[in-house]
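My questions all concern the structure below.
Subset of chains shown; positions unchanged.
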């Protein structure tokens, strides 16, 4: 069956290229004939190629349209599909063929096709967002039919152990998202606590103090951190940082499990450093030089200029950078899955193991392909919460950052 | 485009889902089977419950061909299978497994009774007046002074897992039965009392990945984990099992039944798909082959307690017979 | 002329404290830079320290008697029967031949556990299937040691801890030392890691199936995301009417680039698997999901590239009577190509490293076969890393680190390619 | 001049958003010869020039009203395709903007998109002819495959003119074509204009009084969006009617 589909697609491709070539040659020949027949100053509106392109596009459009329709509506009518595709595309080709004439604005039609295609492609962006929103909301609504939204958002207990069979006396399950959200928040706070000051100071150091050479070397090195897959950071947290923190705290007499909010948070912070440093760098560089000059001319030192003049004017942009970083930290998955543990402790203690929204989504959805237990749906509800939070953060941040980016471009 | 050969509805791989306890055994069998025959096998760990659910969803090409389970299929599950047109399900018992209550090797050893487990983990427990109340115990030594003064923090399998069912049925219910107060309850109330685990954070669903659980135990010295014996067997350098009712979880104790928390492991094969999934029958045979499940077979080496020889021969007979009737 | 108040002693003292602050501030900055670099260094160092040893593995050389009785009678020999011959006993005999003193069954088991059972039997199986004539002869075979032995020989298992705390007994260690003294154990490049599919046994596990899965995912994501991303960017920058809708789409795309990737996994699960009915665990779905994940970044990179092209080029083309579409596609897009390609490569590096969405669509599975089509079950390299990292045997952690090193090497190559492309194509202007 | 009229402009206004850059210009431009537009910066010269090939339309927010007739035909007629118009009205910009292609491909670009030639030989000869007319052939004939952007500024500007000529326009608009060139390149460019003006209607915007005086037959002086004076170049530079014109050409304003 799949082979046949492939052949059909190939057929459509061949037909559209054939149509292109044929009609283009027809148009070419007519142009030539016209030119030889006399000095008539009639120009062809469109280059012969465009008559060809138009044919190719129409044939492909009709072909793929029929292909999609058949696959959706009459999935198994292979013969009918082939016949109608052959008929439909020939018709499209013929239609264009009939139109070939000096005055026919084939280029304009072709360009309209191109623009429409491009429009459709950018429409996919919206479609993706809609897809996300609808799939999250749809499944979440089913979840909220079981667990009231209010309980979900304010419940203090997270223990998603519902029965999978009717005769299983499992537990009623507790779907209070507070411990999960709290855990997410703790890890995010630790991560920002690391990445915020470090990233900001890096941006300041590189833009104010470092020599051009140092900047050229250091910047790409720090950017490497941004390119490392999160699963690698997770492994690092699990294998190296967690035990290191544990050894360190053992020496201090505190028992810290290797999977703790602290190790996940710290490693996540390291991962986010480049995000904050490069965004802050943009923002700091966007502060007009005249302000810097003004402060220097008054005898301010670099740090005074930075702290008292540049930083305050860059503050909104820096806040935006932080918001983006927060959004990133909240949505980060692999590090916490591997290094934060799964216990939904209602705690503010960074030394304990906590769980996050993303960890719970993974825990609830890996494995079980079944699709209507409250448990599975709970993952979508958590996903919705995650999406809503990050959406708000992103939009606020992106608006602000965009302003700075434009300033720095101007 | 009439050149395309009319392709038959065959699948190019065998899909296995099911118990995380059986996962190491099914992957091992899958690997050996592939080496011997070249058939591709895909194994996903979903938990016994999740496995049965997916397995019984239908007989289409996207449904699993095999599910493994650390408990027998429940009537409700076989009903689901039937209602979805799955007539021919072969049950293969592949061996035994104990359920161990383990902690990190450096942590203090635990010596428990079934009742300790019940009192530590049930949602409702009797108080001094034999009234059922929300579980008040915070640390182990509140239940049994000989146990350490550590927080009750048990990482155990989630409801999709057969280990969970078995654990609840054998140790929780077993523990509940030893308590006089519960004897007075009606049978339904008793079931609820014995089968409901705490939801106040002392019992933590650890997901389907027993490997991660072992990791957690090493990392969290106070934590206790509930998982299959085979995992303990593979990780004796990292974790150790608690004695239960005086018995260590060992190979011998499980095989002989001295260790109280033990159950059988199963593999369920869709007989209906044996025609359309080439290799499926041979794959089922591999589970009961000498090389795999006889004493000294590769499954025993990774911790499966083998069946009695006669039992195994019966199993093999059943699978072999199926081929004759079906193909 | 009185001396300026800035020259007074008080002012000088004040200045001194200001400079102390300055130095401190500068020091914080430098510390931050060093912290970031040190973290990166620590990360890489720990990966190298853990993973480098995995690129070599210990092999043991044995002489195996290919006893005829282990095989089906000659008239029934086919590939199928050869494959299921009793290789285990051949291997057992081969190792026991090294230690004729070992008699008891228990000891024999321990001895046998020194080598990778699955590795040894499969080695023989493949050789026999390739060349059945070796049946009956005596052959030399070099097979991997078991993972425990390998770890011990690499020094990852400490011989000095009490026997109960290791999975390898004192007796086994004695045998090993003996074998080593006899030159039967060698350390070789670990080709298994690169060319084998995943395995239950660490010593036989390789990244081949995951790597192929990753390649498929990246190719699919590239084929889908590139036209979508570039097309959307061209439309937004060149043809879209400047109105609120366009602003909205733009914000939307920027937001999509920052949406947590796991959300895309949920989208894929809900839409591709549950609504469209695609199979779980297949690279096709993985590629589609990650294409959605990647295209916003391609849009952003493409728009930046388009904007960097001088508008004089478009003016030039327009003034020659080119249409807007022609001017854009013949002048602007080709010149923006280096930027577009660079952005695409960077986003494909993103796709290659992505894990979380793949977990959502069932790409965490044990797959015995290297996938050959995009609808074969498969995993991806980062997922394989995740799976291995969660496996308890000690041997996994070095292999996990090694797999990470390989992944990082590929990513570095991609980024280097992007940089090279940018400078190479950029120069021709 | 007794020449035929090429462009008849009536009440031409161009607005950029709220800003009206041209306040209603009426002017007739001859079919052959060079017309120069002069005036202080920002007075609307470029805006007006770009109105002749509807290049203003490529700027978002620019609005045209009024009428420009080219050979009696309204070039702002909605049914008229601006693409065809621009094939007839070539344009050369202040900064030379050859495409980053070979010299040959630069010149061949226009003929190719309009399908003006059938065979390679035809195209070759058209490219040669255009480069010859632009006075560039001798300098580049052995390096036609080199990048157009590798030429010197003056050569680039002539290349761009060759590119415009290649599609046989009737008019060539030039917006400060010499302002990026050194004096020698400028002199060559002016000589080229001198030669081309017998074949084409040329309109040139320039900041240099001397250049306007040297190359143009007629000169139009603009000031803050208005056409102040339009007359024979000699008259404008020796005896302008208007005081503002006088001030400008003597360097007192601007």
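Read from first to last, the chains carry the letters A, B, C and D; within each, the first residue is number 1.
The rule is short, and it goes like this: a contact is a pair of C-beta atoms (placed from the backbone, for glycine too) under 8 Å apart; a residue touches a chain by one contact, two chains touch by 3 or more.
Keep in mind it's a predicted model, so treat the numbers as computed, not measured.
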Per-kind copy numbers - full assembly in this file: A x1, B x1, C x1, D x2
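To be clear about the criterion, only the chains that are shown with their structure count from here on.
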Between the pairs A-D and B-C, the one where more C-beta pairs touch: B-C
CA centroid of chain B to CA centroid of chain C, Å: 31
Cα-centroid distance, chain C relative to chain D, in whole angstrom: 59
Shared interface positions of chain A, touching two or more other chains: 2, 107, 238, 366, 369
Shared-contact residues (touching 2 or more other chains) in chain D: 83-84, 113-114
Chain B to chain A touching residues, read off their complex: 1, 3-5, 7, 17, 20, 44-47, 49-50, 53-54, 57, 74-77, 123, 153, 155, 158-160, 165, 168, 191-192, 195-197, 199-201, 203-208, 215-216, 218-223
Residues of chain C touching chain D in the complex: 242, 310, 312-324, 326, 330-331, 335, 428-429
List of chain C residues in touch with chain B within their complex: 80, 83-84, 88, 109, 113, 117-118, 121-122, 125, 164-167, 199-201, 277, 279-281, 362, 364-369, 376-377, 390-393
